[in-house]
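Missing here is one protein chain; the remaining ones are kept as they sit in the complex.
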Amino acid sequence: MLEELKDRVCAANLALAAEGLVFRTWGNVSGVDREAGLMVIKPSGVPYDQMTPEQMAVVSLESGQRVEGPMAPSCDAATHLVLSRRLEGIGGVAHTHSLYATAWAQAKRAIPAIGTTHADYFSGPVPCTRIMTDEEIEGDYEANTGEVIVETLGDIPPMARPGVLVANHGPFVWGETPAQAVECAVILEHIAKLASLSADIDPYPRAVSPKLLEKHYRRKHGPDAYYGQK
Amino acid sequence: MLEELKDRVCAANLALAAEGLVFRTWGNVSGVDREAGLMVIKPSGVPYDQMTPEQMAVVSLESGQRVEGPMAPSCDAATHLVLSRRLEGIGGVAHTHSLYATAWAQAKRAIPAIGTTHADYFSGPVPCTRIMTDEEIEGDYEANTGEVIVETLGDIPPMARPGVLVANHGPFVWGETPAQAVECAVILEHIAKLASLSADIDPYPRAVSPKLLEKHYRRKHGPDAYYGQK
Amino acid sequence: MLEELKDRVCAANLALAAEGLVFRTWGNVSGVDREAGLMVIKPSGVPYDQMTPEQMAVVSLESGQRVEGPMAPSCDAATHLVLSRRLEGIGGVAHTHSLYATAWAQAKRAIPAIGTTHADYFSGPVPCTRIMTDEEIEGDYEANTGEVIVETLGDIPPMARPGVLVANHGPFVWGETPAQAVECAVILEHIAKLASLSADIDPYPRAVSPKLLEKHYRRKHGPDAYYGQK
Partner (left out) sequence: MLEELKDRVCAANLALAAEGLVFRTWGNVSGVDREAGLMVIKPSGVPYDQMTPEQMAVVSLESGQRVEGPMAPSCDAATHLVLSRRLEGIGGVAHTHSLYATAWAQAKRAIPAIGTTHADYFSGPVPCTRIMTDEEIEGDYEANTGEVIVETLGDIPPMARPGVLVANHGPFVWGETPAQAVECAVILEHIAKLASLSADIDPYPRAVSPKLLEKHYRRKHGPDAYYGQK
């Protein structure tokens, strides 16, 4: 069942670790198969060095129930489910506690778009959610975490701003595939580090102009992209 | 005598070094056998790359006297002894000069609970002791270091807040076993680094809500824990 | 055609990566042959681990048109071309998004000359360009990036100040050869890191005296240099 997707989700989880974004067992990647109505995700609390595709948990995209796999899915599965359901066009979600992105999340501050490196991947600041209410925490906490991410994104197209910081927690990012979600997690951590180092020099650096933001984003995305080989 | 505990204490000391928490010969782990009334600890000033279980020093939990082992116990043995005697339910203590935790200790500031990563392991801020008095320093300095840690912890259950920063010095942490104490030292250093990076962005970040703190702590601890595999 | 220069430019690009200054495919080095009127540069978006001299793109120094090579030149080729044309005596240009130099560029602040390490290589602060106008961004953006670098350098001899930070973007550096441009990128990143660490301690550190600046620069450059072996 979904053997190929399980392979890709397992590989993406291993890539997350290989990129140095995972500490202990914190961090997880999921992939979605919309036709099958299923989501594949890392099992909870499993060490990365022994991870196999067979261990991946398969859950229903609609109900969240486990339909296959020997192990309980990641604690954060409900967050992944909300994002997979609500964010149009995404095929994979990654969550990390990577150092610099988490530092911005803990400071409850959006990462400002202050450089072209940022603009190459995000069409504006990386937003940070509001603080969750006691009711949201006491209720279906993980699902509500997904809801507050969707609320924060608002009308922004998900692929133009492929990540959000959850206040006091850390980043959730996405892409068209699980592998692309991992790549986005890598880029976000780099951007977050760059922004931290800039903020050390100038605590509240001014954002790039809308024109520069658009120019760099369009160099790499959309019909007029001219970065790389055709 | 206590061969198994010596093996585990030696292994825990080597793990402390392997985790990158040791600089030169600074840092030590102990383990306690309450039935035997003995504590096993790293010898003083011995390089980690030649450490063997046979070198471990065995001291009386009550008197602190060395009862076995070819080498003098760590200078800090008296601190470990006070903690082992006074903190209920602990089986191992670790002390490091790890960079970020020591930086907070040198700044004499508790590490605020500003993220879920922190909340997963500590039920509140990582406390920092008061400055020790001249009398405490001139007297039985190492034992008094233990006493000021116990004083700082106060009524907090030791396993809910498994570590304290000693002002101007560095962290002491504990667990049910020597290995768990090392794991706690690893987590504390990570939390301390995250908090430092957050403080670079927002010098006095607001703590997480009591509800979020409790939620995350209970995801991993106690009867309602649901992280990992059952 | 220009086989030797292609070898050297390829080697310089690989050295840039080996020095840890490249993240993903960001960063590029070019070399110029003034007699032939040609510039050789890395192709766009190509992974460093598979790079070969044959892939290098050869473009006309005057027109910027590709005259040889199977792949499109780096997006930033037009910037390299302006610098190669306008900066007297340079033989190679390197561009990176290296962390600390980019942090200063994102903070839009020149790197102050606060140490002898800096003075050994740069005869004064590493300048930062003004912000580019919307017209410059909408027009020939990459060429205009080169123009604003030249404008920022003004009357300073290019080899006495072998690098400029482009505001909101990152550093462009140069040397008499492609290899020297890479060496300059390495030094600049080190200087930028040192300056960041100093600014953490004293946010606006005072520059070294003109006398010390000159003394150190002349220890390593010009007729009275006495560093190294004759």
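Note that the chains are named A, B and C in the order they appear, and that numbering of residues resets to 1 at the start of each chain.
Note that in this section a contact is a pair of C-beta atoms (placed from the backbone, for glycine too) under 8 Å apart; a residue touches a chain by one contact, two chains touch by 3 or more.
Just so it is clear, the model here is predicted, and its values are computed rather than measured.
Novice: Need the list of shown chains touched by the one chain that isn't shown.
Specialist: The chain that is not shown is in contact with B, C.
Novice: Any idea which of C:114, C:164 or C:185 touches the chain not displayed?
Specialist: C:114
Novice: Looking beyond the chains shown, say which of B:105, B:119, B:164 or B:181 touches the absent one.
Specialist: Selected residue, touching the omitted chain: B:105.
Novice: Write down which of B:44, B:60 or B:209 is the residue touching the left-out chain.
Specialist: Considering the complete complex, B:44 is the one touching the chain left out.
Novice: Counting contacts across the full complex, list the positions on subunit C that touch the omitted chain.
Specialist: Given the touch definition above, subunit C has residues 114-117, 187, 190, 193-195, 197-198, 200-202, 205-206, 208-209, 211-212, 215, 219, 226-230 touching the missing chain.
Novice: Applying the definition given at the start, please give the residues of subunit B touching the unseen chain.
Specialist: 23-26, 43-46, 71-72, 75, 97, 99-100, 102-109, 131-132, 134, 137-138, 141, 168-170, 196, 199-200
Following the convention adopted for this analysis, only the chains that are shown with their structure count from here on.
Novice: Just say which it is for the chain contacts: an open line, a closed ring, a star, complete, or other.
Specialist: Per interface graph, the chains form a line.
Novice: At the interface of subunit A with subunit B, does the proportion of residue numbers present on both copies reach over half, so same, or stay under half, so different?
Specialist: Both copies touch with mostly different residues.
Novice: Point out which chain occupies the most central position, where each centre is the mean of Cα atoms.
Specialist: A
Novice: Nearest whole angstrom, what separates the Cα centre of subunit A from the Cα centre of subunit B?
Specialist: 34
Novice: Mind pulling the subunit C residues that touch 2 or more other chains?
Specialist: In subunit C, no residue touches two or more other chains.
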